[in-house]
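Other chains dropped; remaining ones untouched in position.
Here the chain labels run A, B, C and D in written order, and each chain numbers its own residues starting at 1.
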Amino acid sequence: MTKTDVSGLSQLGQNTAQPTSPEEAQLERVPAGHAGTDYVVRFTAPEFTSICPMTGQPDFAHIVIDYIPGDWLVESKSLKLYLHSFRNHGAFHEDCTIDIAKRLVDLLAPKWLRIGAYWYPRGGIPIDVFWQTGPAPEGVWIPDQGVATYRGRG
Amino acid sequence: MTKTDVSGLSQLGQNTAQPTSPEEAQLERVPAGHAGTDYVVRFTAPEFTSICPMTGQPDFAHIVIDYIPGDWLVESKSLKLYLHSFRNHGAFHEDCTIDIAKRLVDLLAPKWLRIGAYWYPRGGIPIDVFWQTGPAPEGVWIPDQGVATYRGRG
Amino acid sequence: MTKTDVSGLSQLGQNTAQPTSPEEAQLERVPAGHAGTDYVVRFTAPEFTSICPMTGQPDFAHIVIDYIPGDWLVESKSLKLYLHSFRNHGAFHEDCTIDIAKRLVDLLAPKWLRIGAYWYPRGGIPIDVFWQTGPAPEGVWIPDQGVATYRGRG
Amino acid sequence: MTKTDVSGLSQLGQNTAQPTSPEEAQLERVPAGHAGTDYVVRFTAPEFTSICPMTGQPDFAHIVIDYIPGDWLVESKSLKLYLHSFRNHGAFHEDCTIDIAKRLVDLLAPKWLRIGAYWYPRGGIPIDVFWQTGPAPEGVWIPDQGVATYRGRG
């Protein structure tokens, strides 16, 4: 049975203060087991919120991240705190989405990563943003993110 | 963190009169960040209506637009106003759908764009129109639009 | 174990010609077992069609009938043939629905009966018709018919 | 078999101009058959639009009307044209909904009527308006309108 090495972590199992900006947040990683095995890890974060940079009004999104680990796994508590840190951060939908994905790519050097950000409607029209680092490695299984298209009322 | 240049816009953050025809509507654009990154932006517009050119009766559609930005992003408020401007415009379903897509293509010169228009039934039989500028660039992630097929009653 | 008396039937287990009008159709009945027991029988007929009396064009409906037997059960093959007999019959939605229900009431003298007719949309607006002979007898269990409301597209 | 008297109608089977305001629209009625029978007629209108009186922007609603006829049925083509006539009419959601219902009550003197208006979200928060003329007569069957609650994304 496999055992993950958690010796390098500073936040797991601690009472940790909420980071107040994405820059301040500490995104942490642990060594990935099963080194020769290309599997997918999916995080689903339906509790994401940031600020509209033009109006100061809150924006909301449902975010799903899929990745194939290289040498590292993201530690899930630090990911949660990182996503919370956008709470008072102002950014356009397209920029905010791509910035989150690129921070993870910098930290993890994954074999592959994609992000789907499903923003709540403004003006009756929601924006979705979809990005992946490139085509998935051949032969790896990556299910649909399965978030329904916006459909108004009725 | 990325910052979008909005200096060239005339409608965002303004009180803007409703344009009364597609020709009058000003569809605007901003420079796209993340220049080397091929991601998809999806707009979902469930509140679309126009006029039947034969009978003058209202038509309704649910419209979804996906595109991969080149140098430009469409500014979302101007897109909303543009879609509103079809309110008193008469056109066949097929023409109207393709006209919207082509106006966006002219403005944005996107790497790729598609439109799905799901029209309300007339005579018991709805029409859907689907178009894309061509095959998507390899390795870009573009989810299904996920709008359910018409199914009558029962 | 209960055994139904089928001696009075003329169509069941026979090759029977399709009746060509509601008047011609023979709706048959068998004696109901479990005489002192008030239970509900539901027939669901999603394959109903008739003719518009103004234009001659076909109309379609999904029909659900619930009843509490008195002394009689409707024989299900004869009910099927009766519903088929509207195929070339012209009638308004409200009339057609109530006529079906009243024919069953005349045949069966049920303790209670209701009909829900869910017509396909014409001009963008479907008509549903709901009728019951009166309040249900106390203490009898009658579930919802559970046909979804029409919702257009998107 | 029942036959509806359509002699008093002016619009059915005619090419009829679109009315341009609710005041101008002619809502018509026909005598109801099955006089002693209390049944429910449901109209589902997912294609309703009006104008916001403060901003001039379009509003959308999905409207469902249920009624128990007294001496009159509303003629369905005239109802369609009446609902279309709100297209350039400005009104608050609450007023618009109740006004439609009261116009039908004045025309039909129904035994009972209710309206459910499910407006599209503005500012992230939709408004629904529900009204009925009073408790339904005892023993009449009136199914749920079955329109889903708004739920945002994700």
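Following the convention adopted for this analysis, a contact is a pair of C-beta atoms (placed from the backbone, for glycine too) under 8 Å apart; a residue touches a chain by one contact, two chains touch by 3 or more.
Computed from a prediction, not measured in an experiment: that's the story for all the values here.
In this structure file the homo-oligomer totals 10 copies of one chain sequence, with 4 depicted.
We take it that only the chains that are shown with their structure count from here on.
Counting the residue numbers used at the interface between chain C and chain D, under half appear in both copies, so the two copies meet with largely different residues.
Here the CA centre of chain A is 55 Å from the CA centre of chain C. Per-chain CA centroids place chain B at a distance of 31 Å from chain D.
With touch defined as above, residues shared between interfaces to two or more other chains in chain D number as follows: 46-47, 60, 62, 120, 147.
Residues of chain C touching chain B in their complex: 46, 60-62, 118-122, 124, 126, 147, 150, 152-154.
If you check the complex, the residues on chain A that touch chain B are 22-23, 53-55, 89, 91-92, 94-95, 97-99, 114, 116, 121-132, 134-135, 144-145, 148-152.
Contacts from chain D toward chain C in the complex involve residues 1-4, 12-13, 32-34, 37-47, 62, 64, 73, 76-77, 79-80, 83, 138-147.
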